[in-house]
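The structure is given below, and queries will be raised subsequently.
One protein chain omitted, others in place.
Chain IDs A and B follow the sequence of writing; residue 1 opens each chain.
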Amino acid sequence: MKSARNHKAYWAFLGHRLSGLLLGLFLPVHFYVLGMALEDSQRLDQFLKLSDMGAAKFGEWGLVLLLSIHMCFGLRLLALELLPWSTTRDARLSWISWGGVASLAVGVIFLVRVVA
Amino acid sequence: MEMNRQSLQRTLTVRIDRGAGPNNYATYSVPWRENQTVLDVVTEVQRTLEPALAYRFACRVGVCGSCAMTVNGKPRWTCRTHVSQVQEDGVIVIEPLRNMPRIKDLVVDMSEFFQKWKKAGNTFVGTATRNDPPANVSPQSSKRKKADAAIECINCGVCYASCDVVSWDKEYLGPAALNRAWTLFNDERHVDTKDVLRKATSGSGCNSCHSQGSCMKHCPVSLSPTGSIAGLKKSALMLFLKGG
Partner (left out) sequence: MEQRLFALQRLSAMVMAPFVLVHLAVILYAIRGGLTAAEVLGRTQGNPWWITFYSLFVISVGIHVPIGMRNILIEWGRFERRTATVICMLFALVLLAMGLRAVMAVGGRWS
């Protein structure tokens, strides 16, 4: 049934679910690293220096993208479920494209800020 | 002369999922015609090549929904699917509808589909008696407009077959049942609309929908269970927050 899933609203579902899953798995790691500040900020510094590496920056860029996508697609869901629909078929598909664009913009800003 | 013979011999390859066993796809060859539907093809296979092929149909003209099957991966009414629109390199693949157990070949058991229809609380209960005048329902009222926009469902099962949540979650009531519940919720003659919400959220109800929109995408009469379910979600949420 692969081709039956090839439509915008399904991609939005997949993007929202996969980004949420990856972010959710990342969170405990994130909290653990931040908790390093408790022991001594030197350990946190050591970790942060590691994060200057290209691979780490790529990972951070990915996470920022995931967070933006998850929020944009999530806001669309809140709109679908709480606001009235102009027609029965208006599943706010345009929000999907705009959400993708906005997320990419955030990603670009991140890259510019890292590189510049 | 040579060319005439070749064009007369052009064929359509039809692969039909007949179930049971690893080589469950049977391949047939029917003449290529510029103007034929998938149902025409299935009928021709059954009448001229494989009498034991089981399939459902009734009206043949796109009003009853009986002929729904999966064609090249998508659930559709075969009588309203032109072969020329869906064939890929001269091949069409026909399978039974998804999410319903197969009885034989292209025929599926729709019992669970209808059980869920009932479970979602879709029995109309009125309060008027035969001695009362007919209810004066304005077609322009917002509730009636919402109900009318969803009322044309004929239970063909295409939305149910297209829904991934149905295949992942056995308890999920499904798009058709919930779409129907929405029409009842908006029916001002119905005696207990709060009860509709309770039934629509019972077990794995409207809140399990993830707005994937495959139902809306594939509905042959352009209905939108996605929209109906969104309406149910909002109404159920409001009822819940008010302590209902």
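Throughout what follows, a contact is a pair of C-beta atoms (placed from the backbone, for glycine too) under 8 Å apart; a residue touches a chain by one contact, two chains touch by 3 or more.
Since the model is a prediction, treat every value here as computed from it, not as a measurement.
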{"item": "Chains on display which the left-out chain touches in the complete complex", "value": "A, B"}
{"item": "Of B:Leu12, B:Ala181 or B:Ala236, the residue in touch with the unshown chain", "value": "B:Ala236"}
{"item": "Residues in chain B touching the chain absent from view", "value": "165, 168-169, 201, 204-205, 207-208, 210, 233, 236-237, 240-241"}
{"item": "Positions on chain A where the hidden chain makes contact", "value": "17, 20-21, 23-24, 27-28, 30-32, 34-38, 40-42, 44-45, 48, 51-52, 60, 64, 67-68, 71, 74-75, 78, 81-82, 106, 109-110, 113-114, 116"}
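Basically, only the chains that are shown with their structure count from here on.
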{"item": "Centroid spacing, where centroids are CA-atom means, of chain A and chain B in whole angstrom", "value": "34"}
{"item": "Residues of chain A that touch chain B when the two form their complex", "value": "1-5, 7-10, 12-13, 17, 77, 80-82, 85, 88-91"}
{"item": "Interfacial residue positions of chain B with respect to chain A in the complex", "value": "70, 72-75, 98, 149-150, 162, 164, 210-214, 216-218, 222-224, 226-228, 230-231, 233-234, 237"}
